[in-house]
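Of the protein chains in this complex, one is absent; all others appear in place.
Chains: A and B, in written order; residue numbering restarts at 1 for each.
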Amino acid sequence: MRDFFIFFLLLFSSLMLCAEMIPVCSECEVKSIIVGVNSASDFDTLLIKKGTYKEFNIIINKPLTLLGEDYPIIDGEDQGEIIRIISDNVTVDGLFIINVGTSYTTDYAAIRVVKSDNYLIQNVVLEKLFFGIYLEKSNNGKVYNNKIIGDAVDEYNSGNGIQLWYSKNVLVENNIVQHVRDGIYLEFSDNVSIKNNRSTDNLRYGLHFMFSNDDVYTDNVFENNGAGVAVMFSKRIKMIGNTFRKNWGTAAFGMLLKEINDAEIRGNTFEENTIGISIEGSNRIQYSNNNFIKNGWAVKVLGACYTNTFTKNNFLYNSFDISYNSKLNDNVFNQNYWSDYTGYDLDKNGVGDIPYRPVKLFSYIVNKTPETIVLLRSLFMDIIDFSEKVSPVFTPDNLLDANPLMNKAL
Amino acid sequence: MLKILKYSFYDLIRSRWSYVYFLFYLLLGFVLLFLNNDVSKAVITLMNVIIVLVPLIGTIFGIMYYYNSKEFTELLLAQPIKRSSIFLGQYLGVAGSLTMSLVLGLGIPFVLYGLFKSDAIFDFTLLLVTGAFLTMIFTALSFNIALSNENKIKGFGYAVLLWLFLAVIYDGLFLMSLIIFKEYPLDSFSLAATMFNPIDLSRTLILLKLDISALLGYTGAVFKQFFGTNQGLIISILMLILWTILPIWRLIYKSKKKDF
Partner (left out) sequence: MIQVENIYKKFGKNEVLKGVNLEINEGGIYAVLGPNGSGKTTLIKSVLGMVVPNKGNISVSGKSINKNWKYRQEINYLPQIANFPGNLKVKELIRMIKDLRQMPSDENQLIEQFHLEPFLDKKLSTLSGGTKQKVNIVLAFMFNCPLLILDEPTTGLDPASLISLKKLIQHAKGNKKTILITSHIMQFVAEVADEIVYLLEGKIYFKGSIKELKTMTNQADLEHAIAAIATTPTDA
């Protein structure tokens, strides 16, 4: 047994020894990446030196490391796909890839991983792209520290920054995605962890999430995206510590939850969005310790949402805190802080003595006649809201926070 | 005119009411900031105060000052001074002292609290500017009412009615018409209706800062153009200026024809 182990170690180290470093540059023996890939053996490293390489359709069919030195430029000249990985254990590191071809029939990507595992794509900069990093049925990989800057103008001829399709156990971390269609797109991808990314100024969604279960996303920033973040048809999602900011527009929201069940939404900040969270048909979600700051509508509930609970959230200076389109309510609001709360705390236990009603009559009126929004904060509306508060007629009368906090929840 | 302004201003600065007004705002500012410890919340509460109370106080103060300074006016009329200078001077004296009470009364607590380090400074400045406009507008309107009504009680009644109409009733009618005609495209109408009421106009101006997220949720192209660009801000400010100039112009025009 022991001999076997030593033998294995020797074999492995000899393998490591034969793993060669192949330099690629205009003065080197190997002048192009494609030639380099073809001539390399398994587990070799292509050291791509500074320079411009006008290449596309680079197919990596063996476990290799493509390491760029001082960000060499790979210019696809709009011809099509640039790098396609079809082998396990491939690393792409430190490249600057530009000019991915645009097509209406094929989703050309700067880097595509197809049915391969254990890949690592890091420190890559992508510009002038169609699709950025496209993971297709490829599990157990890592997409780390990349910068994707697109120049998307129209939705129909632009692609996504990082796309996962049937890919499980992937870590997407520390990436910056800007000006593409959807910043990060997930479909049928479970157990994915999305951490610390910045997805901003994208045409449609900062993050688009469909049919993907048991995923976690934490500490990401989604800012000024066309519509915000859409999370749809997924189960057991955890969303923690993310920031959703400045998603303005008619159909814009910080986050859209559609058919999401059993999720946990904790410690996120929704700031200055037209709608903080728009919820449709989503059940059993725990919302806690989130900050809703200066949104048009902090939470907009559209039909059939049951047993959701909101606790210890801060609702600060939103035009409307909660909006419902029906008179039914099966959700619980408890111990939140509402900046609009005007009650008192005589027993000094930190909890207001009278309940808070977060749904204003005015939000009901605005739902019916949107133009009335210009009457926001008028004295007349305040009077009407007050009378509705005293005796609810149009808004769900059991919708109240019985224990509104007197100070912000931490 | 500057001399009249000077005397009216001194006269008012020394009157009890300016102090009451000043102290009220000072107290309000301190209470909002130091009890709440929250600049953003204070700005929102202040906004409610400003669009309701400032017009009311401007109206009442203006009408009271006009009637109370009748003697002064008559004394001045026999002096070699242009009529328009007399009334304009008095008007500016009242509006000026009220504006000063407002700006100082609210400004001092906010500055002490550390406004300059806060990002609410723009919102706050906008509030003060709107407050100043509303003071100018409603003082001018009340001077107009007083000039057209010799009877003190009647004038006072009309002035309060005017305030009530613009502060509450107008919005009620506005809302009703929006609900009744909701099948029609209403965005141009609703913006126009806003322009015809200085209180709504000021409110819109503040909404542009505080609630832009909500305003942009509406689909209409006219709204989008108005709220989404600087157009809204520019038009609102121009309309406020117009609202200030028109009553002042009428004040001058009427004062030239009036007998004393």
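Operating definition for what follows: a contact is a pair of C-beta atoms (placed from the backbone, for glycine too) under 8 Å apart; a residue touches a chain by one contact, two chains touch by 3 or more.
Note that the coordinates shown come from a computational prediction; the quantities given were computed from them, not determined experimentally.
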Inquiry  = Counting the whole assembly, list the visible chains that the omitted chain makes contact with.
reply    = B
Remark   = Contact with the hidden chain, among B:30, B:72 or B:189, goes to B:72
Task = Kindly state which of the options B:7, B:30, B:67 or B:165 is in contact with the chain not pictured.
result = B:7
Ask   = Of the residues in chain B, which ones touch the absent chain?
value = 3, 7, 11, 14-15, 69-72, 74-83, 256-260
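Just so it is clear, only the chains that are shown with their structure count from here on.
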Key: Cα-centroid distance, chain A relative to chain B, in whole angstrom   = 46
Ask   = What part of chain A is in contact with chain B in the complex they form?
value = 248-250, 252, 272-275, 294-297, 316-317, 319-320, 339, 365, 368-383
Task = Show which residues of chain B lie in contact with chain A when the two form their complex.
result = 38, 40-41, 44, 47-48, 51-52, 167-169, 171-172, 174-175, 178-179, 182, 186-187, 189-191, 194, 199-200, 203-204, 206-207, 210-220, 223-224
